[in-house]
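Note that one protein chain of the assembly has been removed; the remaining protein chains are unaltered in position.
Entry: chain A
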Amino acid sequence: MKCSIEGNHVKAFGKAIHALARIGEDLWLDPLEKGLALRAVNSAHSAYACFLFSPLFFQHYSPRLSTQTLGTPVKCQLAMKSILPLFRCLATIERNVNRCEISISSDENWVVFQFYCRHGIIKTHNLSFQESEALQAVFPTNLCPNVLKAQAKLLGDIARHFPTSQEEVTLAISPVRVTLKNYYEEECDRAMYTEMSLHPDEFDYYQVGIDSHITFCLKELRGLLSFAESHGLPVCVHFGPSGKPVSFSLDDMPLTATVVLATLEERTSDPPSQTGPAQTGPTYRWVPRMCPPYPVHPPSTVHRPPCGGAPSAPASASPAAHDGPHESPVLAEDRVLSSQASPVFSAAFHLRKLLDLQNPSPPWEEAVPTHNTDAEAAAAAATATTPSNNQTTAIEDMEAESICATTKMAANTIPATPLAAKVMRP
């Protein structure tokens, strides 16, 4: 793999590494055709993060060297403590570094980071790595009944209310409010309890499929929040009942990032019977979505009316319906298999997105129009309804970050053990 990052992007790259360093002690570099994926997982496998930099982020990017025509590009695992010092001082990088070139040489087992700085100074770091399999979390965000989208500043402000030593927080959602409070395993007389409530209006998008409360580790999330704030990007949160993982993702044109955290399983929750995708218990009334409910911006369909059967809704800014499957006929050769056999995505569709300068509203939705169009009503009603569109084609709207959160449900049995999101090493 060989790539070159220019100017300001070097700082963004460094910031991503800082965010990943909050999660785990190792960094996985995975050069894919669709971009360079940087991933980390914590030792308990309860937190996973992935930053995917599309080829647009780089001055130039080639996942494999010209000498390496066969086989997959080399994937490597680096110790975080060898790579973090290279990007430790972001202010200095911003000031001094003009360009950063990264190359992976499989013959010598080095990853080479070369910084071209001002005054002609060149810093070369040769870091040894271990070849490894790709790391990937399997988490079907499109099955999540609850979706929130908020500006990074809102989430950052929320996180700031909790002391940095606070490990875990509980997020409870209902149609009328979202509550966050700190979580202590045992009752503590001397602890300070903090609780805050937010009105659905504070969010860019608010969807409640099922009232739930989830407890997850805030510390591991702070890296992503800090990254999102520095870039002013909104963050999407996908989750379900307690015990199921929660995913935080952001999407900026050249890069996407996801953090998946395990949530504490409440003892009173429904027994986990995993027989299929629409899982976990009789209270669930939603079924697998065809398109992922996270920020896909299909500019061509922003103002389309919902597809079939849904009550007509004002073509309002928030959750406009998207009938992806009908909308973008995909040629067979456009489909690109992701490296982990997760559903394909359409290159042509994404290219259209690039060319379309429309500013899309939060909507990503889906093949379940009733959900979207009544988002506010749904928030009040708090029920998930069956979709009117059962086509199986649609996954072509999967964003590049699908590599991080695939819809490979069949093989996915979400474990019942607390704090254990599934991490697959295919």
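Here are some notes:
Just so we're on the same page, contacts are C-beta pairs under 8 Å (C-beta built on N, C-alpha and C of every residue); 3 or more make two chains touch, one makes a residue touch a chain; residues count from 1.
Rule of thumb we're sticking to: contacts and distances are computed from a predicted model.
A single chain of the complex does not appear, and UniProt lists its protein name as "Cell cycle checkpoint protein RAD1", one of "ER membrane protein complex subunit 4", "Cell cycle checkpoint protein RAD1", "AP-2 complex subunit alpha" or "F-box only protein 30-like". Between the chain not shown and the residues A:Asn8, A:Gln59, A:Asn98 or A:Thr124, the one that touches is A:Thr124.
Residue A:Pro85 is the one among A:Gly7, A:Pro85, A:Pro163 or A:Gly232 that touches the chain missing from this view. Think of the hidden chain as still there; on chain A it touches residues 79, 81-83, 85, 92, 96, 110, 119-128.
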